[in-house]
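A single protein chain has been omitted from the complex, and every remaining protein chain is retained in its original position.
By letter and in written order, the chains are A, B and C; residue numbering begins at 1 in each of them.
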Amino acid sequence: MTAERDVEREVEVEYTRLRIPFGPIHPALKEPVLLRVSVRGEEVVDVDMALGHVHRGIELLAEGRNLIQTLYLIERICGICSHSHTTCFIQALEEIGGITPSKRALYLRTLIFEMERIHSHLLLLGVIAYEIGFDTLFMFTWHVREKILDLFEKITGNRIHHAMNTIGGVRWDLTPRMVEEIDAYMREVEKSVKYIHNVFMDGTVEKRVCGLGVLSYDDAVKLCVVGPTARGSGVDIDVRRDHPYAAYDELKRDFSVVVERGCDVYARTEVRILEIFESINIIRAILDRLPDGPIRPKENVFRLMRGIPEGEAISLVEAPRGELLYFVKTDGSGGLKRLKVRTPTFSNLIGLKPMLIGCEIADVPVIVASIDPCLSCTNRLIVIDQERGESNVIDVDSLRHRVRRRWMRQ
Amino acid sequence: MVICMFRLSCKSMMFRVISKGRVKSPWIFHLNTGSCNGCDIEIVAAFAPRYDLERFGCLLVGSPRHADVLLVTGPVTRQMLPRLIRVYEQIPEPKVVVAVGTCASSGSPFLGSEMVEGPVDRIIPVDVYVIGCPPRPEAIVKGVVTAVKSKFR
Amino acid sequence: MDAAVAFITSFPLVLVVSLLFEGIDRKIHARMQKRIGPPIIQPFYDLIKLFNKERIIPVTASTRVFEIMPMIAAAASILGASILLSNTLSGLGMIGDLILVMYLLAMSSIALMVGGLASGNPYAAIGFSRKMSMMIAYEIPMFIAIISVAFGPPAVLTIDRVIKFQISTRLPLAVSSLSMASAAATLLLCIPAAASVVPFDIPEAKTEIIYGFLIEYGGPYLALAKIAKAVSNFTLTLLVSVVFLYIPSLLGEEALINLGISLSICLAVSLLIMFATITVPRTIFARLKIGQAFKFYWMLPLALSILSIILSVIGL
Partner (left out) sequence: MKFGKMLRDALRSLFRKPVTVEYLTKPGRMVPVSERFRGRLTYDRDACIGCLLCVRVCPSGVIASTEDMKVAFNISRCILCGQCAEICPKEAIKLSTQFEIITGNKNGLILK
């Protein structure tokens, strides 16, 4: 009897649902992803995801280039967390080559890392405000973010792609004046973020973000989500504390891992706001205890690259969006045999489905934004022919051959 | 003769008014064809209070039917290729295409990848290139303004 | 003034003033966000550009409906605005023109909805259904508030007579009695939804359904739709300022003699109303969801409007 009713209901759902292609070109999404959303009235009944619109074949390209070229190539995996990618890659290289960067270099790496976290989280807060139609808050948040970008430009010479890391150290040093400037800016940013935190508790914002997109603790553990998405569901993980890298080993006492148990969009947002304060604390600690010394080895970067033997290594960092993993295998003559990147969004996207089902259409952009998707990070080396709906697996060797041929031609 | 002169001047007046309207209200559609987000966030930053593209009358619209200016970022990936062409065709004439960033302008550093269908100008005509990785928001502002002025005037 | 002359001259006046209002709204909105914003005559530039763009009709659309509906929308809202304006200026009132104006306003948004639905885009369909529920939410309190004018002290539904009543009591209607105050409050609360701005721009939400039913309109059609929206926003604010907050009535009989002064005072009041009900909400609020908006309108404005009708029947 119940089975019959279920079938009847299914037929009814099938009959009344409306399939909406959400993306890949949609003003709410800054990057292309295709969510095929099936709705009934305003309620979302099913979600299907199609990725690969930003797939540029970076891992394959990296295999045809030398290590220095690859360093700048993988910086272009993502414009928001570019420093995390290079740090992770360089750490693996340094492990293979047995190079230890100086203390000062590690501290500077961490400094840029934390500043990037602030900039990334502020960007996301702005995007969430934009999704819920709160333009003024969006403008305000992005204006605060401009200050961080100014600092980036002063320290490294570019607002987005910092090109800070090099083999065995960092490329740019801090001057005493910059230290003062960073300190002053941090005070300003702290004040503004407190204000933003207050505005995020506004009634209309709360109506849009509270109790939405619930990802329970069990689901979060089962689906292996990482970063603020996991921490918003009460999972206490953080690579900075669990497997310290760069200078985090010595900065352990200066920050705490923010964990919220709300499991909804608001919890994830709040984790990010509170993490900004933690990042400011870390930056202050770094500025206090910045050791003296050289920032990079005296040797030419080309010679350093040549000196890296054949080997393989795995490296982990906590990018603004969560755990980022690199597997690097070098060929001993300054090139790469294999590069594998697992980005945080790749893990987090799977968590979207339980969040989205049952919500309204109006909530879809907010929930998608709340995991802070960075799709340009995620799309690599999956060849799917979307128009024909078949996945097209190309043999790795033939693919490599074709790529080489094109590279030679150009 | 006089009537003819009057008509001509009326016509030129009309043209001037129309071109003024076009120059003063370029509505922007932004298309990401596989960029690294760097250019995309800089385009949005150009609309933020610091640079405020809206003082030139620009609006960031969400539907290509409303747009005049197409800002393309990213080397065109294989999956975005048909969508780029479709969006370009959906924008009503007259329209301007601005390639923002180095990878949209020339495909570097992704040139040679099997999944990248080359720079934007291999697929649709581009009016202005803004080079930079990513370009500063100021450069984007200037790129849009020069493109609109050169094409619509 | 002659009614026909007033009627004809009010067409261009309505267009220019409502577009200027939109420009001022955008400028203030930008300044509240700490930026410079577009020039005040920006809507004119937009319209000139849009009218000279290519017309594209999507293949999925039913062509006739898609083409005609924006024209009907623009015509209806301009007609409504000029009836309101000319009946304010000239002493010749049509009986029941308040209802006519309200009807024309509703008509213009319904025409846009239908035209958008004819485009065959799924987003437009969602926009249509959302706008439908929004209209049910705000039109009912609005109509009840207008009808309570007929039950209240003026006891008419003619703009001209309402104005004369206000002049005779030397008080704006909203101040004169409790029932009219609550009717005015209802109308003010309904303006953001009727103008579909944040927090009630749910049918046209850009980041959710990409302008809803306007998604497939481009070029001249979009221009017509923009005109329809700008003019109906202006009409709503002017309606409140003329019917409920006729400040020139403080001048007494002079308000009818110096029409220029009283008209400019009315426009200034409607500008203020626009600032308070359109610009400020869209700056400081986030967009609500359709269920929440519906609940809000059936909780507060509907209750207020019913209260106003009860009060006016009692005679307060």
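Assume a contact is a pair of C-beta atoms (placed from the backbone, for glycine too) under 8 Å apart; a residue touches a chain by one contact, two chains touch by 3 or more.
All values reported here derive from a predicted model rather than from experimental measurement.
All shown chains touched by the missing chain in the whole complex, by label: A, B, C. Of A:Gly203, A:Pro309, A:Gly332 or A:Gly358, it is A:Gly203 that touches the chain left out of the display. From the set A:Tyr130, A:Trp172, A:Tyr266 or A:Tyr326, the residue in touch with the chain omitted from the display is A:Trp172, counting the whole complex. Across B:Arg50, B:His66 or B:Arg83, the residue that sits in touch with the chain not pictured is B:Arg50.
By the touch criterion stated above, the residues of chain B touching the omitted chain are 49-52, 55-56, 102-103, 105-109, 111, 121, 127-133, 135-136, 138-139, 141-143, 145-146, 150. Think of the hidden chain as still there; on chain A it touches residues 65-66, 68-73, 75-76, 136-137, 140, 143, 150, 153-158, 161, 163, 171-172, 195, 198-199, 201-204, 206, 300-302, 410. Mapped onto chain C, the footprint of the missing chain covers residues 28, 30-37, 280, 283-285.
Just so it is clear, only the chains that are shown with their structure count from here on.
Judged by the touch criterion defined above, the protein chains are all mutually in contact, each touching every other. The geometric centre of chain B is 34 Å away from that of chain C, both derived from CA atoms.
We define each chain's centre as the mean of its Cα atoms; on that basis chain A and chain C are separated by 45 Å. Centre-to-centre, using mean CA coordinates, chain A is 28 Å away from chain B. Multi-chain contact residues of chain C (touching two or more other chains): 33-35, 206-207, 210. Looking at chain B, one finds that residues 49, 62 touch two or more other chains. The residues of chain B lying in touch with chain A in their complex are 31-42, 44-45, 48-50, 60-62, 64, 74-75, 77-80, 82-83, 87, 103, 109-116, 133-134, 136. Of all residues in chain A, those touching chain C in their complex are 18-21, 26-28, 39, 41-42, 129-137, 139-140, 143, 202, 204-205, 207-208, 360-365. Here chain C touches chain B in the complex through residues 30, 33-39, 42, 44-49, 52-56, 206-207, 210-211, 214-219, 222, going by the rule given at the top.
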